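All protein chains but one are shown in place.
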Amino acid sequence: MSDAIVSSPRVGSASTGGLVEVAVLVGALGVLWFVPDFAGDYWLQLGFRTCVYLVLAQGWNLMAGSAGLVSLGTSSFIGLGAYAALGLLNRVGAPLPLALLICATAGGVLAALVSPALFRLRGLYFTVGTLALAELLRLLMVNVSAFGGATGIILQEDPPALPVLFRYVLVLAFLASLTITLCTRTRVSVILRAVRDDEDAAAQMGIRPYRVKLGAFVLASALAAMAGGIQAAKLGAIEPYGMFGLQWSIDVLSMVIIGGVGLRLGPLVGALFVVALGEALADYPEAHTAIAGVILIVLIRFAPQGIVGLAVKLPLIGRVQA
Amino acid sequence: MKHHIGKSLAAAAAATLALSIGVAFADDIVIGASLPLSGPLAGFGSFQQWGYKRAVDQVNRAGGIAINGAKQQVKLIIRDDKTDPNATASNTETLISRDRVVAMLGSCTPALVHAGALVSERAKKPMVTGCDPLEAFKSVRKWNYVWDLFFHEPELAAVPFKAMADLGVKTNKKLAIWHDNGPDGQVIGGKIWPALAKEFGYEVVQNSEFPIDNSQFTSVIAEAKSRGAEVVLVDAITPQAIAIRKQMASAGYMPKVLNIEKGAEPVQFAEALGKLSDGILVGGYWDPAFPYPGAADLAKAFESETKLTSSQHIADSYAAAQVLLDAITAAGSTDSEKINAAIAKTDKSYVVGPVKFDENHTAKLPIVSLQWQSGKAVIIWPKSAKTGDVLFPLP
Amino acid sequence: MPDIGIISSTIVAGVLLGGILALTALGLSIVLGVMRLVNLAHGDFLVVGAYAGLFFLQFTGIDPLIGLPVVAVFVGMLALPVYSFLLAPLAGRGAEAQMMTMFAVSIILENAFVLAFSADTRSIARDYATVPLTLGPITFPLIYLIGFAISVTLILAVHWLVSATAFGRDLRASAVDAQAAATLGVDVKRVQMLTFALGAACAGVGGTLMGAAFQFGPSSGGAYLLNSLAVVVLGGLGNVIGTLIGGIALGALQSIGGLTLGDGYRDLVGMALFLLVLAFRPDGFLAKGRT
Partner (left out) sequence: MDRPPLLEVKGLVKRYGGLVANDRIDMQLRAGTITGVIGPNGAGKSTLIGLIGGAVVPSEGSIRLDGRDVSRLPASERARAGVGRTYQIPRPFLDMSVEENLEVAQYSIAPFIRATVAREERRALLARTGLADVATLTGRALPLLRRKRLEIARALALKPRVVLLDEVGAGLVDSEITELIELIHSILDARTAILIVEHVIRVVRECCSRTMVLNFGKTLIEGPTADILGNDQVAAVYLGTGGARESQTADGTAPAADSAIHVSAPEAEAQVLAPLTAPASAEAATAPALQFSGISAGYGQARVLQGIDLTVERGQAIAILGANGAGKTTLARTISGVITPTAGALLIDGQDVSGWQPHQIAALGIAHCMEGRRIFPTLSVQENLLIAARGADALTARERLEAVYDLFPILAERKTQGGTSMSGGQQQMLAIGRALMARPRLVIFDEISLGLAPIVMDKLYDALALLKKARMTLIVIEQDVDRALALADHAYVLEHGMFALSGPPRQIAADPRLRHIYIGGAEDASMGELTSIG
């Protein structure tokens, strides 16, 4: 994965580019914060969905782009976050932000717990293993009646209103993007990219690749768990099939691939595209999954670097880039 | 600089969205539904889609509904939720916030119905739904805008016991209960049946819960067989119902009475099993033979239009849509509050029988006991609705 | 504790079912081994096989077991264009591109099933599919025995094909070192295409057997895929005999799990086993030095 944007030639220190990026993020947060004041519910709904996807995709992109970890188990952490969030809200009456923080912790801990098994070999086994993990958790949830079995859990109190939820998820997306910025614009980025470029040579430089990969996995999982938590809070009723479903994992994967793996803007563009495509196609209920499939095939085939990669190649935008 | 790309793409995405909005004419009455048209529950979704559409088409053919005195056509927008509650919720959100529906029709099964209903409830848009057993529906919350017409689990659960008593079937009174861990499975199989068994003098020799998509039932069957249960009550969805029947046969287990709730109801159950479906009992809330207005016609219309065998899901969906359309007519307005108030006042006989909502927003549909006989579902109980004699014991 | 008849019946049934599971996983396994591809549409190939068996029976009236070769050829042929038009152009683009493409194929197929055959749950209804077989205290479904026999025969045939024929040599060589194989004259793309088709053909047969023994619908593919993955990991990626043993082990262990914990835990036992094997024996639990 060429990381054209991240590794574009730099003049001066790493932090100037980073500061610009942080400033843009803060600016975006500041502007979008006031969206609920003038935008209709529909745009808030789409914004909410995009933000949830963005959080997931940022994490996934960090994993794949930095450590070469291709996961099909995102739903494990979404589901975990969803159950943890509703459990905390229902049983303890925890405030949502606190519940989300605990979700993040739970996601990170789960990632750390399963990593010895999943990191044993590189590549394919990790992918297959994450897929199995999600299925295992789903089966566990379906079977264990303490978690509501197939019925799931229903949020007892009404969730906050949409504008409030939107702002929560906006902050979440901001934090996720900020984290990724920190990972790609500070000295951490050097370590991450070294591991991705050449794990062995990186080890010879004193880097502990296992810990670096674990760090990326834990971080991405914590983000996914928070996304799951806020999604559950919005739904108000969750059950294992919806929250641990393969659909989540596939959605994330397609967002990043469509956007452009390892590219800084890939997750954002991918999330926007997937939300927009889903909305556009849902009006053709008979064949929308088939159409989505065809679009996916065409994009993978003809835009190997995703939409962002394609856009950068276009002469005009390419020049602006340079 | 690079943010330009992101923004231009975002703009392009927004343009795509904008194009897909505004298909409805400005003065249409728009109602929406999110249905499982793909995924494991696609079978239900296709029946519901037909039922909803038929009710709307009939109203439109009759000139539409008078809103503030002017007749308007009704536009029904259906979106596919892929049997994913997340999608049901987002579809409902879109229908309400983008398509500006005045009211919603429900999806199918508690998980999907509730996901959409919670959105409707919060947006204060009325929703009429079927396909969600009433206890499961009530357990979610106190509803203000969502209305459910379907069977009541305790009534459905009682049908096999009442039917066995009335028909005077002779068994050793040893009962095995197998149920999935979905909402209605837990209620019917886990709570109501054991209680009723006691009441009707049966000994529950086995009560097994299994995950809703379990595919192997050999241990469950072997246990029931070894305990000599002659009556087996099952609550499972169709694929599992088929698996159970096949695996019972191939395990050589032949109880005298086999009642499979939920899963044994659609005709695909009988088609998939062929002869093996003979003698299986299932509670039904509708049959073309019901003495309600339009019942026979509905099934005939379905079969002639689709060349498929009808299902009771065409009836509850058709009735739910009619209830909603009648309420809009009664309200004479597209105002949500007025429609909601009109729904509350519903008191009329529909194709599924009389519909009147109680304080929990539920309307119970009357239940009969059906038995599969040579690929046809025959009403064997109660006597008043009977269309054939019971086949006993299970062949 | 259930009696010995139940225990032995359950285990026998589990072993026999495991043989069928092995066949359903075989295609996934060889495609993984040769192409390093997690074929996310594998489950849907099984469903294609099940529909093919069902309609073969409906239109010809011939027993689908006799029609198995036809089903195999049909599903195998269907896989050829998928390989040459969708997968081959992505060679060298990393695992994700091909994996996502197969996922796209999977959702297209699923959608096509719904449009073409409705969402109904189906089953290939034959008498032998529901007849019990009793040997002393042991009772198990006849279809399991039939399916087991067909599966084991087919798996052994594939094993023979892979281990003793020229094609098998090419296949094994391409799997370990495609470049070296190519310079020796092996047309690696052709080998991959035929392997992919062979995998699909096996899936087709497995699908018909599953369709006769159980039930299926347009969206059954997902569950088939996950079960197959468990078998493949247990047996070792790309190992034919390993797949057979993995399948049987999974069937037996799931049965024991179902017996002791309840049927609901069968799949859970499978998945837990799967992760454990992944953690401790990543090459499959009978992998020995086949290096």
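For reference, chains read A, B and C in written order, and residue numbers begin at 1 within each chain.
FYI, a residue touches a chain if its C-beta (ideal position, glycine included) is under 8 Å from a C-beta of that chain, and two chains touch if they have at least 3 such contacts.
It should be emphasised that the depicted structure is a prediction, and the values quoted were computed from it without experimental measurement.
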item	value
Displayed partners of the chain not shown (whole complex)	A, C
Residue, one of A:28, A:203 or A:280, that touches the chain absent here	A:203
Given A:193, A:213 or A:288, the one touching the chain that is not displayed	A:193
Touch criterion as defined above, residue of C:20, C:79, C:181 or C:231 at the omitted chain	C:181
Hidden partner interface residues of chain C, rising order	166, 169-170, 172-173, 175-177, 179-189, 290-291
Interface with the unshown chain - residue positions in chain A	2-3, 7, 9-11, 13, 15, 187, 190-191, 193-194, 197-198, 200-209
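Basically, only the chains that are shown with their structure count from here on.
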item	value
Contact graph of the chains (line, ring, star, complete, other)	complete
Distance between chain centroids, defined by C-alpha means - chain B, chain C (Å)	34
Junction residues of chain A - those touching two or more other chains	139, 142-143, 286, 288-289
In chain B, residues with contacts to at least two other chains	37-38, 83, 181, 209, 211, 213
Residue numbers on chain B that touch chain A, as the complex places them	1-6, 9-10, 13-14, 16-17, 19-20, 23, 35, 37-38, 77-80, 82-86, 89-91, 93-94, 96-98, 110-111, 114-115, 118, 122-123, 136, 139-141, 180-183, 185-186, 209, 211-213
In the complex, chain A residues that touch chain B	5, 24, 40-42, 44-46, 49, 139, 142-143, 145, 149-152, 154, 158-159, 161-162, 231, 234-239, 241-243, 245, 247, 264-265, 268-269, 272-273, 275-276, 278-280, 282-283, 285-286, 288-289, 307-308, 311-312, 317, 320-321
Chain C partner contacts - residues on chain A that touch it in the complex	64, 70, 72, 114, 116-118, 120-121, 123-125, 127-129, 131-133, 135-136, 139-140, 142-143, 246, 250, 253-254, 257, 261, 286-290, 292-294, 296-297, 300-301, 304
